[in-house]
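Note that this is a trimmed complex: some chains were dropped, and none of the rest were shifted.
Naming follows writing order (A and B), and every chain is counted from residue 1.
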Amino acid sequence: MLKVGIVGGTGYTGVELLRLLAQHPDVELTAITSRTEAGMPVAKMFPNLRGHVDLAFSEPSIDVLGACDVVFFATPHGVAMKQTPELIARGVRVIDLGADFRIADPAVFEKWYGLPHSCTDILAESVYGLPEVNREAIKKARVIANPGCYPTAVQLGFLPLLKAGLVDASHLVADAKSGVSGAGRKAEVHTLFSEAAESFRAYGVSGHRHLPEISQGLARMSPEKIGLTFVPHLLPMIRGIHATLYATLKADAGDLQKLYEETFAGEPFVDVMPAGSLPETRSVKGANTCRIAVYRPQGADTVVVLSVIDNLVKGAAGQAVQNMNIMFGLPETAGLTQIALLP
Amino acid sequence: MLKVGIVGGTGYTGVELLRLLAQHPDVELTAITSRTEAGMPVAKMFPNLRGHVDLAFSEPSIDVLGACDVVFFATPHGVAMKQTPELIARGVRVIDLGADFRIADPAVFEKWYGLPHSCTDILAESVYGLPEVNREAIKKARVIANPGCYPTAVQLGFLPLLKAGLVDASHLVADAKSGVSGAGRKAEVHTLFSEAAESFRAYGVSGHRHLPEISQGLARMSPEKIGLTFVPHLLPMIRGIHATLYATLKADAGDLQKLYEETFAGEPFVDVMPAGSLPETRSVKGANTCRIAVYRPQGADTVVVLSVIDNLVKGAAGQAVQNMNIMFGLPETAGLTQIALLP
């Protein structure tokens, strides 16, 4: 049994990690820390966990966390990079669900996140935890940067096109839509029910922190220079991301459906749907699956890709558990076989 | 492995049964029938099942169903009572998620459901499948009437009070609210998104088919004559029932919290929450749990009980699986340990 610790479990990523880990056959939950909620039983804050998780939030303690096999950080950026050095020094593996290790270039990180990176050496050795791209490196990693939610949906959607060199990489468009849980559990006016329900809007059009992360990932798939327009939108629903991707084919593309099926053949958590399918976000609600469909409308030279995930699962906690499974040689699907809740 | 058949799996109860049974360690899904959809892969209609359920809908066949250990009916009323005699003659156990065996008195059944009962002998031997009340009888039953969704939430809520004889049984009030999935997957105007969202209303105030079922259940808990006012309402959400129950205490009631905790001690799927709790329907979304809280506001003689379930799980498919587990001597919680999805 793996001893698992969680730092900062009071948000939606935290409760989702707990839901998945509490049902994982090879995991023993050892500690979940929260400075502000120390002493409160986890199941009091998240009543769905009553009868499943007996832990209470505890003060962060290097001794307790240092005795774990793996520690997940479900914290705002800036926390993981402070605590990771001491943990890996003690032989603990780290999976950061925040942004601290996602951007390889410290200058880019500082530009978008507004603080300098404090452990660039660890940053250099950390691995970007998108298993469909980096599985071998993940196996040996000590520190995993778990991808952001939008970046997961967008990168998986563009991957076959860029790897095959079929599209103009300089004019990619990702029109992405996320449920409100992506904004976290912090009390803010713009995510109040009465503000976010029965309405829809874009945000971050001028620039969103996931833009450099996605661009970096796409650049690794293609020798061409990446030009990406990324427009996120806020959906009046709780869970789910739908990325609608547009690219211009450079030449005859051949059978795109086959390309997608072959690219993801054998991937346990990517489902290329039959031609003509329309992936619904609810088809992955609570599940660690990315479902994808590819179109070439009216036979023109614009290819359209539809990619859906649950932002809290394949877009966060589920992918983190998938990374843990890979790192520790467990079956990659261990603890991740839940069927999406529909309706 | 139990061989399991499902008759009529194209509705929400059907897909929920499939979700639970596909993850059940002791079940082999043998057949799922639908006259209208025969030939269609189940996972095409319900894409959340892609990769988990390979079956296609098939024409109903007594030979196929007759070879099962247990057959679930997820059909409108009138279907199960036609097919059950032949199935039990072949030694198949039957669990009807519809209403055919819920009402013991055939005359009452005919009054509320508008058709005569066609197998009153089987009706007489059938068992009302509310495990918290009837566990011993369920073990030996050949035919189970799986309770309705409202009746489950309301009966469990009133049970401690009526068993203890604490309240005036002649003036009970059940103000119940259900998510829209309770109305099923049939195309009807009043359950369209644009009709049911951002609105709330009562229905069936003059009389609802769950009224006689609840009254019959409550009558079995108390020697007094039952007088129940039952008002169901339609909530602008998909899953969940919240029953708010009101009764007048006949005398000093003692410690109601303790009464509830003792009544349900050892019940795996009833969670009496700590005093002062406010059960949320989302705390049981996707789980086979009924959470209950009991209040005596302002110290007056009116007791208020809050009872929540997921109408498709403890109110339908989950309770059906629980009944199956009991009938076949499996652990009662087998296949039913999912944690509710929150948020």
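Everything below uses one rule, namely that a contact is a pair of C-beta atoms (placed from the backbone, for glycine too) under 8 Å apart; a residue touches a chain by one contact, two chains touch by 3 or more.
Please read all numbers here as calculations on a predicted model, not as lab measurements.
Participant: Let me spell it out: one sequence, repeated, and 2 copies placed. What is the copy number of the whole complex?
Facilitator: For the whole complex in this structure, the answer is 4 copies.
Heads up, the rule we're going with is that only the chains that are shown with their structure count from here on.
Participant: Between chain A and chain B, what distance separates the C-alpha centroids? Give it in angstrom.
Facilitator: Result: the chain centres lie 37 Å from each other.
Participant: Can you name the residues of chain B that touch chain A in the complex?
Facilitator: 12, 15, 19, 22-23, 46-52, 181, 185, 197-198, 238-239, 271, 273, 277, 279-280, 282-287, 289, 291, 337-343
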